[in-house]
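A protein chain is absent from this complex, but the other protein chains hold their places.
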Amino acid sequence: MELVFQKTTGLTDKPTGYCPGCTHGIIHRLVAEVMEEMGILEDTVGVASVGCSVLAYEYFNCDMTQAAHGRAPAVATGLKRVLKDKFVFTYQGDGDLASIGTAEVVHAAARGENITVIFVNNAIYGMTGGQMAPTSLVGQVTATSPFGRDKTVQGSPIRVSELLATLDGAAYIERVSTHDVPNINKAKRAIRKAFETQKKGLGFSLVELLSSCTTNWGLDPVESLNWIKEQMVPVYPLGVYKDVGGGRK
Amino acid sequence: MMAKVLMKGNEVIAEAAVHAGCRYLFSYPITPQSELVAYMAKRLPEVGGLFLQAESEIAAINMVYGASSAGARVMTSSSSPGISLKQEGISYLAGSELPAVIVNVMRGGPGLGGIQPGQADYFQATKGGGHGDYHAPVLAPATLQEIVDLMQDAFDIADRYRTPVYLLGDGMLGQMMEPVEFKERAQMDLGPKDWATTATRGDERKVTNSLFLDPQELEEHNHRLQAKYKSIMENEVRYDTYLTDDADYIVVAFGTVSRIARNAIKKARDNGLKAGLIRPVSLWPFPEKPFIDTRDKVKAYLTVEMNAGQMVEDVRLQVEGRSPVYFYGRTGGMIPNSDEIYAQIFAIAGGDE
Partner (left out) sequence: MEQRVVFYEDLCKGCSLCVSVCPTNVIHLAEHINVRGYRPAEVNEQHKCISCAACARICPDVVITVFREERKKAVS
């Protein structure tokens, strides 16, 4: 028998605490696989943020730094400016990146910081119990929008990939999805491209991954992936929004 | 050996940091410390370092956190309202046991306050400011020359104990010009930073973290931190005294106010009043010995500060009620002059003549 697939050395042995079916587990694995395949596990510092993935520092098999809520891109800036030849990535959810951390990610991109941001967008706050996120959809019922997100009261969702693509310092921005295996494979290629962008010193890279939250959406894992496909993709179109290195459209 | 140079306080703070081995500064412009930042923008590249203007004070302290995690000697500088913004970051530095130096060139508060000097961030610096059980050592220079020595101390204490350290100045210190000498000081050998997340091949995996969800683990972590603070309290106290051996009336003051107080004390002595000065240099750990030595002998203490009464509480704690402790303060950026302070000493001594 020949081996087709096994667990990557980019993940530690610690079983994750994520809910059954949570796409965090898939995305962790993709990032870990990319690092292993590029041979950079020992050359990388990851920055964990605050949200469901707060314990990411226990799961990635590389040096890790825990950051305060929203501040991961600033922490990553400090790390990368000192460790110029090493790889630095952040792993952030939609509250961390698009709410409290909006300034940090925008300015890291504007400065063209040579880091990679993994942005897990599941349109809700998981860890704190299902509150509305800046990326929640209009009409979406959450703990803090119990009547459905109302544009006139709570505004409209933020499209982070489009926003950051307007900045000259952003070198590679792509939005992908995790709702089926072909999209998961595309997502991995995007993550690889982001790390390659960092390797070439081209500037700021970000991969936005449309993700699920079965517990707070109140759907089972399979239904959740369907919700991404049917509800989120129309609002957050998949694709490459910036690519100074060329090659992917 | 370098000759004395006439420099502005903010620039002395910057140059002293460079001499102490600091190679990274992350700051945001704010009056009255902006000259520090402009100086570093030119100076750090000369020594292979980096100044990066952060988008906010919050981003700056988090960049410090990242650079410190990577093992660098790093600093941020700001003034009162900006230091308020940094409090979460400082708590994180303390909890994650990361070294860093935070310079506060104090101004009038609260809120937007004013841009004139103040000393009203004593509580913020010494009693926490950020959440949780932690202390950051606080060093308060009174002269530009003292800044040079204390800056070296600040970075050494930070690295040796793995803690954030404050250098507390005020707008006067930042703006005044005095001759200073940058003598080469032997760098302490504090050992390699084997805890730093440097992504070094062959090293075991490193994690910088302050989260301990299990309460037992978090309590043990807190015990470790408290043991560290106990060690700092035993080893890093700094203070100065002036004419306290036979003093009846002791003025207690820190920073620039202590220099004004010295003039008042000289005037008091000229007028037959035995006045003296205790000048805490480490505000945390607060010096105990000069108070233990005097509290049963003096007739009264007078604490003088540019605030509404902050250090005076620590003075009262040390005096333990054995002697009266008076307070005189100016706020809003108003600077007390030596005549005012002398008048206070005279009034306190009034009933005794």
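As written, the chains take the letters A and B, and residue 1 is the first residue of each chain.
In this section, a residue touches a chain if its C-beta (ideal position, glycine included) is under 8 Å from a C-beta of that chain, and two chains touch if they have at least 3 such contacts.
The shown structure was predicted, so the numbers you read here are calculated from the model rather than taken from an experiment.
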Partners of the unshown chain among those that are drawn: A
Footprint left on chain A by the chain that the document does not show: 1-8, 11, 15-16, 18-26, 29, 180-181, 184-185, 220-222, 225
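Here, only the chains that are shown with their structure count from here on.
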Where chain A and chain B are represented by their mean Cα positions, the distance between them in whole Å: 40
In the complex with chain A, residue positions of chain B that touch it: 24, 26, 50, 52, 54-56, 58-60, 62-72, 74, 88-89, 92, 96, 197-203, 205-211
Complex interface listing, chain A residues touching chain B: 42-45, 47, 54-55, 57, 61-68, 71, 74-83, 86-87, 103-104, 106-107, 111
